[in-house]
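The other protein chains are all here in position, but one chain of the complex has been omitted.
The block that comes next holds chain A.
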Amino acid sequence: MYLLKNVTKSYDQSKRRVTALSDVTLEIPTGQMVAIQGPTGGGKSTLLQMLGALERPTSGTVSLGDAELSSMADARLAGIRAKEIGFVFQGFNLIPTLTAQENVETALAPMRLSATERASRARKALESVGLGDRGNHRPAELSGGQQQRVAIARAIVKNPAVLLADEPTGNLDEETRDEIMELLEGLWRDQGLTLILVTHDSAVAKRAQRRLHIKQGKVTEKK
């Protein structure tokens, strides 16, 4: 379960102070599917980074289960990200020089598994997203939808508790968008993940159990 208490995030941008999140208090129970919507620059990505242990709040606290993320050392945060949190990015963010299989294996590198175990788990993850036969393809040899599937396989291969998706369908056509959403929903349902996704797309947001709206750093529940 995520618990954010009075979280404020400010940073300096071109000689002016920007407040991306302002006194946000939020609770996200384990296993919930949450969509975060809002205008560009409203603080969606900052909130997602806070949940993903990529940023620390300027003030307030962020907890994931028993772990207090806002005061944790960098190395321990990296450990949390390595084990507990999976990320899916709008631009897929696959490493272009590595094959699909190797891209998925990068998520297992911090876990000190044997090469055989790593390869086996990566192969299963690719199979679970329907790309069992594309393991040897490099990202450039795959379609946008397939690349996003590889990114999802990379996110879930370590069996995380949380899957964070930043505009996961933003670069995809409608048909592919639906395929990806079905895949994410299936994983959320089957693996009991907490799925938090940021999206501009109302069709995507409507699939979530809970919708949050963020504007000028303030989070509100959307019915």
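Everything below uses one rule, namely that a contact is a pair of C-beta atoms (placed from the backbone, for glycine too) under 8 Å apart; a residue touches a chain by one contact, two chains touch by 3 or more; residues count from 1.
By definition in this document, contacts and distances are computed from a predicted model.
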item	value
Per UniProt, the name of the complex member that is left out, chosen from "NADH-quinone oxidoreductase subunit M", "Anaerobic glycerol-3-phosphate dehydrogenase subunit B", "Anti-sigma regulatory factor" or "ABC transporter permease"	"ABC transporter permease"
Touch with the omitted chain, as defined above, among A:K83, A:H137, A:H200 or A:K218	A:K83
Full-complex contact with the absent chain, from A:G52, A:G145, A:P168 or A:G217	A:G52
Of A:G91, A:G132 or A:G186, the one touching the omitted chain in the full complex	A:G91
Residue numbers in chain A that touch the chain omitted from display	45, 49, 52, 54-55, 74-75, 78-83, 85-87, 89-91, 93, 95-98, 102, 105-110, 115, 118, 154-155, 158
